[in-house]
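Below is one structure; the comments refer to it alone.
Note that one protein chain is taken out, while the other chains of the complex remain in position.
After this line comes chain A, so read on.
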């Protein structure tokens, strides 16, 4: 995690949580806690009520957790993995958002990604876009 830590190939592992990265880490952390605890409670108490919605929330929580871990770990591999997950997250929130609007009957209860994340101040749709910009920029900074 520190700047002096050596990578596998003896290179310095690039930090991803400096500057704006720390804000991203915080927001992802909040989303992990929100999505994981929400789906845990819902799956444990009334899974039968809206299995699809609750499973999607749990999946969102997993994706957020992996991105958070990648940001903390840093380095090129983690950066690429986080980039892939952010793209998947963006696709997920757009697809589920459109799905909840097109077919509300499939979702008796809301997911984290319902209505493009409106219940979470649209953070779920803004966050991956910001994170992709940040991660792409981190590569350029490392190359320079």
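Everything below uses one rule, namely that a residue touches a chain if its C-beta (ideal position, glycine included) is under 8 Å from a C-beta of that chain, and two chains touch if they have at least 3 such contacts; residues count from 1.
Just so we're on the same page, contacts and distances are computed from a predicted model.
K.L.:
Look at the options "Integral membrane protein", "3-oxoacid CoA-transferase subunit A", "Phosphonate ABC transporter ATP-binding protein" or "Hdr-like menaquinol oxidoreductase iron-sulfur subunit 2" and return the one that UniProt uses as the protein name of the missing chain.
P.N.:
According to UniProt, the chain not displayed is called "Integral membrane protein".
K.L.:
Of the residues in chain A, which ones touch the absent chain?
P.N.:
For chain A, the residues touching the absent chain are 17-23, 25-27, 29-30, 33, 37, 41, 45, 121.
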